[in-house]
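Note that one protein chain of the assembly has been removed; the remaining protein chains are unaltered in position.
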């Protein structure tokens, strides 16, 4: 019954009582690489691993610059990036504090967006993606290098869809949409696991199943915790009065919002089904108990009278002392009569249990 | 205990990371046929299977044109329809993505309405119906050819009710109303199934019933998921400020809204009853266990003392060695006395169980 | 365990797909009689069974006319009434569709009010009462002739209270209040039944009780479904901006609203108690099981060692073959010693069970 | 298992269908006494049992007059009081209908306030206190004479606090505050009872406990039903736009409102704990069952093989007929060997149960 335990989320790192805005790097953070894309409808420049200073030069030439920071190990580079873009230190603290809920915070010149992406781990962990959306840039921070944004990169490179002809808000939308899209396969996989669990629970109540139902419920709980704030985050973006998000992009964000509603719907339905499975499992256990008890009861009620009869004629009353003492033992057909009596008792009892349907269909 | 399993909804098809508005056809989609009705109070033209280009010619002559697309297999035709009516590509994507929740989206010149209809399958699946409502047209898309709109067609042909003298908004209402109406027989059938389940659960706790209760709860969950957004969708239509929906039609939509409330009411009541059935079932299991245990206990407690007495007089103490050794075996009435003792023990125990009501009414 | 089953509400009759406003009469409807009252503070005219045409003559002479239609069997008369009062066909459809939730709909010249009254049946069914409130008339439709409005009639006749000196809105209030008042005895009766059920469940867990708890929960569910919309209906009347309801009458409606709150309160409390009863019942079952098992265990654990001892001395080892073979059988006090050993074992075990409190207070 | 049953609240007395505002006295009502206080900062007059007419003379001389009616037996006096103060007949009906929820109703010249006070009965019944707050008077009605307002009386007499220098709204606040304060000891007592119940349930699952948990849940339900509307009532008073309540007094009412929040908090917490106790109790029952079954199983599995061996050597195969027939019986160490075999079986089984921890710690 050994279960693969998930690593407990260690949720918050800034030491208790530290002044707000203290930047502290998770010692397990991976190396930082900074990718940069700048583009408009006709031109595009890409740098796979730029220095912090090089970015200052790149930004501003073309209408959209996307700085994509992967891995949060290099505190100094991140701190200087924050300074170059004059980002608020509270937001920068949140970038490094990898346990934020999804949210949007409006600052004067930019929006600070936090979203969470399902991680590659076997269980439903999530990674934090932080995003700054300015008038001519999008700055993203990922916990670990990963492939979630690859489709966006190839759409930029290949000039696919309307990404190259739109502003940074559309880029931000495309990135958020890619994150949200990643939940669908997760939830579908979890839904299939749930179906298999259902089939197994209905088929047979093995003790190991309750643990699996419990883990399933936990995973769905985590998924809900991850998706629910995405909905609020998208809602804030749709309702924002900031001119950083255009009405056209809001149309796309509404579509993205619909997807989170759909995700919530799927998770909630699965949660209710998982909850119902507990009842199915418990009733299944009771049924097995009933069956076990029936087997015992049938054996006991059949054999106890038989054993009694056998024991009865095993008594040692002295037939010589009195004609009243166990005369059956001396009868000519005494033994066959005893056997017949036993057979009748057994048949009657078995017929009784058959009539009560304890024997037959189920047992 | 083999249950007919429903096919798991594979809920979303656009590949993860594809640009929004990508039109991708479900490979299992059926052939596309496009029916067209144009009418006013006095005139009416009908075409059973029109080409996309023919529609351009039909539309606009009469105040209401209904283009009814059945089967979503012909991507090219659907794409061109979307272009001819200048429909937004996000809406067109939703038309083909058959797992939308019911909703209304307002665009400048038309409303995009999604609703879900109970499918003809044995279990409570639903089909998506997408609808565009413009100033002089209604454009509907159905997953599969079906008869849900037949009453509307015959009302148009037969000039029944006020459909021919009203605008496209009334037609849209009539179509939505036909969809909603189709839930009533579904829920009534499910309600009757629930009643039969209730009767069976109360009568006897068969192991197979828990699986049926679980399936019933799942079906009701799916129904609720389908109906709940209909309510929001109708509410949006009633509250819309768009001039596409007249106040008169809103009166009818309010009636339709009342029907969804009634549907929700029925589903919620049935859900609570189904939930209560779990308790009835579990208590029924416990009752059976109690009965089984009673049978065992009665047999065991009656026969164990009897067997003990029989075994007692089966002991082989040497009567010759001492007058203290089992003198009963040599008594004249020893054997009848032993039988009498057994009979008394049995009668006393049975009387005890009868007084405790373990024997009689129930067992 | 045969339970009197309630007839399942067949909830909606208009055929699926029929145009809205189709008037269809329930074939089980009773004969229609139309009573008419017209009155002001000094004059009053009453007609017990008026023709539809006669009503046209009566209406309008005095400030308040109450047309009271009982039984919905005469479709033609009802249709013509609707026309005479120029009532909307959607509202008229709802009058005949006897499965509406309580509601208020505002039309230009009248309010359409639906309320539900507890029926005379043993279980908690409800009847629909539809009401049109105009500037100088109240038109009510009852499913079946009944006595619910008798107190109002005698107050009109006897000039009791302020009914004769008030307008039609006060009459409508008085009628609604009479309907709401009828729920109190129903809920009090149900509350008393619940108390008796509580006492029985706490006293002894008979198998039949779970079915009764389930039925009780269903009945309370139905009551809640009937009362909840009354609250919304009254709230709409209190908040209406229509001049059909005066501020004075709203004061009375507020009182009536308080009563529905009180009703809901009683129903919800009873529902929670009924829900708690399930736990009491299940724990009671477990307790009985424990008691049964204790009886079995005490008997088994006492008699098994005794039977073993008896069986032990029933072994046939050949004492002649060896002095080691069962010398006890030849001892002078062998038999009394065996009896003493048995007695000691029994006493020790019984003392053990008494110390664990398995014997004594409970068993 | 006889429980002290509480008298069921007979909740409403006005006969069904009576005109609103009918004043009907509960026949069990106690004698009416009317106490009067009039005061300002410097002067004070008190009358312990004034006549209705005397009150007319007292009122108006000093800025605050408090008429305190205790016992509702004298319908005539109450009716005349209502007339003298020109109180609305609907409000007067509520004064006598002792089953109102707490509420505030605003009339032109006064506020009508209903609150409920915990009664002196052992179980959590409540008494109704009705209050009219005018510009220069407070008129209170209590079901039964009681001491709840004694502290207020002595504060008026002793000129303690700011009661003498404030208006009637402060007096009304002080009275409501006294009522609310009375819930604290009730809930604390109930909380202590709950703690004792917790300890007993965790210690040992006696059958009587489930009934007590159920009663506890009922009592908390009643308390919640009593306190919840107090909160709304106070909220209405704080938010009222009437000039009868000054801003200074609202500050005090806010404090009082905080107390009801605190009360609700305590009741809700206790309710959740009580709900959790059901699980603890049920699991405790299961644990006991497990223990009982273990005792049975250990005894049965140890003694059944032993008895079988004894029975085996009790067989009567004729050793003379064949050397194959039970030669063990004639062995020199046959009997000791049999005993040894039994001992080994017993030791092995007991070791097995000890290893599975069925024996030892728990049993």
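As written, the chains take the letters A, B, C and D, and residue 1 is the first residue of each chain.
In this section, a residue touches a chain if its C-beta (ideal position, glycine included) is under 8 Å from a C-beta of that chain, and two chains touch if they have at least 3 such contacts.
Keep in mind it's a predicted model, so treat the numbers as computed, not measured.
Though it is not drawn, the left-out chain touches A, D in the full complex. Of the listed residues D:44, D:280 or D:346, the one in contact with the hidden chain in the full complex is D:280.
Residue in contact with the omitted chain (choice from D:104, D:152, D:171 or D:237): D:152. Per the touch definition above, the residue from D:41, D:57, D:145 or D:185 contacting the chain not shown is D:185.
Touching the chain that is not shown, out of A:261, A:278, A:321 or A:350: A:278 (per the contact rule at the top). Looking at D:18, D:114 or D:296, the residue that reaches the missing chain in the full complex is D:296. Across the interface with the omitted chain, chain A contributes residues 1, 3, 5, 8, 10-12, 16-21, 88, 90, 94, 99-101, 103, 105, 207, 210-211, 214, 217-218, 221-222, 225, 278, 281-282, 285-286, 288-289, 292-293, 295-296, 299-300, 303-304, 306-307, 310-311, 313-316, 319, 326, 328-336, 338. Taking the complete complex into account, residues 150-152, 155, 160-163, 174, 177-178, 181-182, 184-185, 188, 191-192, 195, 198-199, 202-203, 251-252, 254-255, 258, 261-262, 265-266, 269, 272-273, 276-277, 279-280, 282-284, 286-287, 289-290, 293-294, 296-297, 300-301, 304-305, 307-308, 311-312, 314-318, 321-322, 324-326, 358, 362 of chain D touch the chain not shown.
Keep this in mind: only the chains that are shown with their structure count from here on.
Although chain C and chain D carry the same sequence, what matters here is overlap: shared residue numbers make up under half of all numbers found at their interface.
Separating the CA-averaged centres of chain A and chain D is a span of 41 Å. Taking each chain's centre as the average of its CA atoms, chain C and chain D sit 25 Å apart. For chain D, the set of residues that touch two or more other chains comprises 314. With chains as nodes and touching pairs as edges, the resulting graph is an open line.
Contacting chain pairs in the structure are A-B, B-C, C-D.
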